[in-house]
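Here the complex is missing a single protein chain, while all its other protein chains stay put.
As written, the chain order gives the labels A and B, with residue 1 at the start of each chain.
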Amino acid sequence: MRSRISLSIVAIAFIAACGNGGGTASTSPSSTSLSGYISVFAAASLMASFDALGTSFHKANPGVGVNLDYAGTPTLVTQIEQGAPADVFASADTTNMDKLTADGFTTGASRVFAHNQLEIVVAPGNPKGITGLADLARRGLIYISEGPTVPAGKYSLQALATAGVKVTPKSLETSVTAVISKIELGEADAGIVYTTDVIAAGSKVQGVPIPAADNVIATYPIVAVKGTKSSAAASAFIDYVLSGAGQSTLATFGFLPAS
Amino acid sequence: MSLEASIRLALGPLDLDMELTIDEGEVVALLGPNGAGKTTLLRAMAGLVPFNSGHVRLDGKVLEDTATGQYVPTERRPIGFVFQDYLLFPHLSVLDNVAFGLRSRGTSRGAAAQKAVEWLGRVGLEDYARAKPAELSGGQRQRVALARALAPDPRLLLLDEPLAALDVSTRAEVRRDLKRHLASFQGIRLVVTHDPLEAVALADRLIVMENGRLVQTGTPAEVTEHPRSQYVADLVGVNLIRGEADHGTVRIPGGTAVAAAGAESGEVFAMIHPRAIAIYRRRPEGSPRNVWSGRASNIELLGNRVRVRIDGEVPLVAEVTPAALKELDLVEGGEVWVSFKATDVGVYPA
Partner (left out) sequence: MRRERVPIVVVVPAAIGAAFFILPLVGLVVRSPWRDAVTALTAPETIEALKLSLVASLSATGIGLILGVPLAWVYARVEFPGRDLLRALTTLPMVLPPVVGGIALLLAFGRRGLFGSWLDTTFGITLPFTTAGVVMAETFVAMPFLILTVEAGLRSMDRRYEEAARALGASRWRVFTRVTLPLIGPSLFAGAVLCWARALGEFGATITFAGNFPGVTQTMPLAVYLLLETNQEASFILSLVLLLISLLFLVVLRHRWLGSA
């Protein structure tokens, strides 16, 4: 599952801003001389929130066009290592970030910009009456998970282990969105995904909270990719994600604050 | 014991309407030009082509009748069919090809193989039992096809152009073999051919067919001595004129009168042999009553004779010796006079 959003409205907004004499641009201190395009590779679970962040960042910096590319975190790492033109990389876990850093594809230290926690995802109305992790091991109930290489899948295993629940998933899906769509289609009864994914899916699915004691808090680091041709714009974008405005945007999508 | 068929069908440009009866003991050849409907008629009798109306009866039993809706499918008709190109199954050995019909009709594997070997012996191919059809010569394939058709003991044997796929060099020999095998088969035999030589050599009786219709039937002698269509006349190599007889003349459409000694009255055919026609560069004098002028449109050397086609009031073919042609100093397009005697015109009712 991946999608690419090219903000073509960017160009129109840019022309409009120039006609206004750059009125909006002057409101942001870091934006005065920024221009060009940046390509942001972000984890699939960030899709909705980064679409919003991209739009508001561009509003604040009309000279910078933002290209957003979403995929599973490991896929993005592979693509960057094979030379995909990324300027910023936003990961859904620290493991993949550490791998990219160790392989020498990053500039400077990554910065944590958000946290996320897990929830059980079920069909609307919770037809199977699932109340907690222990219910997932119930006979006849179809539980599916993300594969262990997907961060959400790795955290699901941790949460189940902490709660002492032994359950074998029917399938190891390649992404959170694949898990949600199979629950939506009714092929599976339950899965474990991020709170943010449940919110993003709207009324198509429903979340069942996992107690803090069993829950795993995911850490989202962000970094500028080595060799970026727009390093100023890239670090401005990272700063924006960590700014008050950026953090409150992330909060509306269910993310927990960076600190 | 006989085959009796009456078949009417339309298939593409072909409009077929044929009735025929074949008795046991005679070998019948269905002779006609390409496109006359011979193969279609054969396939209709085998149940491979549906017809619009008519019936096929074999030994009094109905195989198909459109009036009553009766239909015996091909695989249950007691027929043997030798197809044009033979259609030996290329993936089966010669033995399995010959045994195929027996196996299909329920004979056990061992008995079928034994009988197939016998048949291969009868056609002189016992050494080729394991061979694939592709390894055989044309004549050998023809014999396998015959053995395959005869092995299940059919009542009716249909052969579609059995020699057409062969080289001229082997044809005569294979034809002799075929005649022998046809003679030893105790059933009803029908051979389709477009080759008059083949028809005359193999058959006791000819059925001549043109444009889906029967034009003539009779023994080879009857047919060649009294052709009843331009097709047969061309095959036999004679001039044939149809017209109205009137005591010593035959009046042909267009008004020309041909003097013919035997002409009495009614619709008749007048046959003139090409050798009876004399050619001159100037108008001849003397007794012949039939004298016309014309133009030599085609000159063809055939062995020790020359055939000259002459266009004129009555189109004719004359036959002369090469020496005579030289003497005439005749080339294609040259003006000529032709003449023949009234006594050289054979007349018989149309």
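What to note about this one:
Here is the rule we use: contacts are C-beta pairs under 8 Å (C-beta built on N, C-alpha and C of every residue); 3 or more make two chains touch, one makes a residue touch a chain.
None of these values were measured; they are calculated from a predicted model.
Among B:91, B:180, B:247 or B:282, only B:91 touches the chain that is left out of the view.
For the options A:35, A:107 or A:171, the residue in contact with the chain missing from this view is A:171. The residue touching the chain not shown here, chosen from B:16, B:29, B:46 or B:223, is B:46.
One chain is missing from the display, and on chain B it is touched by residues 43, 46, 48, 73-77, 79-81, 83, 85, 87, 89-92, 100-101, 104-105, 148-149, 152. Mapped onto chain A, contacts with the missing chain fall at residues 72, 74-75, 77-78, 142, 144, 147, 149, 169-174, 178, 182, 185-188.
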